[in-house]
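Before I ask anything, let me first share the structure, which is written out below as structure tokens.
What follows is an incomplete set of chains from the complex, kept in their original frame.
In this document, chain identifiers A, B and C correspond to the written order of the chains, with residue numbering beginning at 1 in each.
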Amino acid sequence: SPSGSEQQEPRTEFNIGWSIYAGWMPWPYAQQAGIVKKWADKYGIEINFVQVNDYVESVNQYTAGKLDGVTVTNMDTLTIPAAGGKDTTAIIVGDYSNGNDGILLKGSNDLAAIQGRDVYLVELSVSHYLLARGLETKGMPLTAVNTVNTSDADIAGAFSSPDITAAVAWNPQLATMRDTANTNLVFSSADIPGEIIDLLVVDTATLKANPNLGKALAGIWYETMALMQQDSEAGREARAAMAKLAGTTPDVFDDQLSTTYLYADPAAAVEATRSPALVETMTRVRDFSFAQGLFGQGARSADAVGMSFPGGTVLGDPDNVTLRFDDTYMQMAAEGAL
Amino acid sequence: MSALLSLRNIWVEYGEKIVLENVSLDIEEGSFVSIIGPSGAGKSSLLRVILGQETPTRGSILLDDVPLPGECGPDRGVVFQRYSVFPHLSALGNVMFGLECKQAPFSSRLFGSQKRAAREKAEEMLAHVGLDHSMHLYPAEMSGGMQQRLAIAQALIKRPRILLLDEPFGALDPGIRTDMHALITQLWNEYRLTVIMVTHDIKEAFSLGTRVLTLDKRRHDPHAPHRYGATAVYDLELTRKETPKAADAEPEVSAGSITIDNNHNN
Amino acid sequence: MRWVNRRPRRGNRMLLGAIPIILLIVLYLAVAGARHAVNPADKILPLPGAMIEAMASLVTEPDQLSGEYLFWADTLASLTRLGIGLAISTLSALLVGLVLGILPPVRATFGPLVTGIAVIPPIALLPILFIAFGLGETAKVALIVVGIAPFMMRDIAAHIGALPREQIIKAQTLGASSWQVMIRVALPQAMPRLIQAVRLSLGPAWVFLISAEAIAADIGLGYRIFLVRRYLSMDIILPYVAWIALLAVVMDLALTWASNRLFPWAHGADH
């Protein structure tokens, strides 16, 4: 689906990319449990969930038009597809990180001790953002530390080396790394709730031409949410299956879920999407991204990329809106209209 | 009648070193030219030039009065001094190679009756050179003399118009050598080949050849030997009463007195 | 007797070859044991018991979800990809190497291009590769091919380019055209070298396969390694790596054996 072509024929087959992360595991589980097929059949379409191990690559592939939708964080949506001119709509606000991302220090329990250290993290990611926010609380600029870009796949292994004394990571790596001797979690996303948001985004043009895709996805998501929230045997089984898909055990997975604030209730998700807090969060994220040069060399101001929110609020360039938060489908789910 | 092959003022140089200096020759169709001369004089270099493997630094070569193309072809067969056969082919495969190339331009493999015919021909040629019991050996499993005979068989089966032989019988014992002499003389007679043969055996040169060329330096500077190249210092036409049937027939030398210059000059 | 002349017998050879590998295993056990003495929960160098335990379910129990024996499914998937990748690389290396090696004008035209491609690290261009080949099997095979084929092409081309010039000349005096020189002289003599090139490429081929599976896959040895790496599950990674090494060594031996069988003339070089 080449982006930008406004007039698209309705299609029946769609590819959605996902990568391993606690807040996104419901998607592949739904596929395996037949929930995807159920909803897709209902709307006469076919949806394939494609696993991409490398998170960045999944977003890149979406940006390149190889995927119709992808699971991604709010910050990366802004800096990768949206900044790349790909008109993208966030249709499901799935959760926010409530401790799933954190800053680890060896040998100290105080974030202030990070001063001057080499901090290993995935640069320009939400980890970087978290670090900036953490330093802010201590009144330190980002330049107070030296960042070392580390691949998310290898950061757990790397942290076991005595060379590393500070790192920022997300789950499941974060949990693995916390087990290292003499290690403390000194700051986490629980300290900035609601700022690191996990989304499901789809190509705006595709969505426009195929609103059924949005409906089906919303249907899938909230049915799966309802199932996994249950404290019943079925709920446990669902979570165990997700753990397996994530390559871990149910205990560890439940641990990860406990630091993920899931919007299991569609109404809550709608409310979060409409809240002015989202605009504020996105402003912060945008300013941080711009300061880090994530909008590319061409962008001359933080306003270069436009974002729209439910109710008509627009942040940034209104002529170049490429990131749209859309509560239509969550709203339908809340009303039971799917 | 003009010559089959004419060399006009050929010079061969390697960097500073002059190997052949101003060699001019006319070689008649059907002649059997023996080339002798001291080691390192440039005999092999001369053959390489005629073969088209090397281009002379100066001078030109005419074949049938047209300049020689800068590459070799099936009109010129060769047996190299260091008998080089294809290591990946058995004796039979090595000899059949030439036949297959001609008859199957694309697949270069023969099938059915064609294959049988080629095989028979190759076997016959191998028998001529005494390798009939070693047909399936690879070159690495052969003795030096066997490899040399294989190289001869490989070249002869094509009956090239011009046959260039660089010490072809050097590694052979006298008995087989005599057989080879007979074989080459027979083929030369039957197919009117033109043969140019380098040899160190002066008796062989005179008994087989219709013409004997001696390649050597005319001048020699003991302090800078590389500054002078070799050229044909003697050129003897031999007339035989009849075409020799056996190589052992002694030819008569037409020129008067001959002194073979054997000064080694490098 | 001089060391250059001591040729151990077959049996002794195997014994000798086993020594350093056994030593290495012993060394590992010692270091792992030491680490576990300090921290019984050490994940980096697991003890054999932990590895066996972790592997047992993968090897012998079918996965609840897919019903597959994961270890064997991973192996099959990876070997298929590797096999296809190696086959394509080998074939294209043979074709391109042959043409580059024997035809100077082609070498002049495409040699620099092949060199250029050979030295460009494909993993730097991953986004483009995946965009060009999608996220399916094609991309994984393509990464292997892009990774190893140019190297093999250059190796074959160099080998053929170094064939004694006498042979090429000789073939031509026997009436061979360029085509015939290529398929009757160069091709067969390139074959043993090709097998050697495949052997040398096995290592890089696995590297590229694993990299590809690390990026997008839902099955495969490399996928599993990357999946569990998040949890630092060395008790699965190490047996998987050992298994990969074993598979590769078996392939290596099979190739050596095949080369000796198929091209005796290239190996009988005794005197």
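A few notes on this one:
Operating definition for what follows: a residue touches a chain if its C-beta (ideal position, glycine included) is under 8 Å from a C-beta of that chain, and two chains touch if they have at least 3 such contacts.
No experiment lies behind these values; they were computed from the predicted model shown.
The full set of protein chains in the file adds up to the formula A x1, B x2, C x2.
Going forward, only the chains that are shown with their structure count from here on.
Taken as a contact graph, with one node per protein chain and an edge wherever two chains touch, the assembly forms an open path, each chain linked only to its neighbours along a line. Seen from the C-alpha centroid of chain B, the farthest chain centroid is that of A.
Chain C has the C-alpha centroid lying closest to the overall centroid of all protein C-alpha atoms shown. If you average the Cα atoms of chain A and of chain B, the two centres end up 81 Å apart.
Centres computed as Cα averages put chain A at a distance of 37 Å from chain C.
Chain B and chain C have centres, each the mean of its CA atoms, that are 48 Å apart.
Per the touch definition, chain A reaches chain C in the complex via residues 17, 20, 32, 50-54, 57-58, 60-61, 64, 66-67, 153-154, 156-157, 160, 172-173, 176, 179, 181, 241, 244-245, 247-248, 252. Every residue of chain B that touches chain C in the complex is listed here, in rising order: 51, 53, 71-74, 76-78, 80, 82, 84-89, 97-98, 100-102, 105-106, 108, 138-141, 154-155, 158, 160.
Against chain A, in their complex, chain C makes its touches with residues 39, 41, 43-44, 63-65, 126-127, 130-131, 134-135, 213-218, 223, 226-232.
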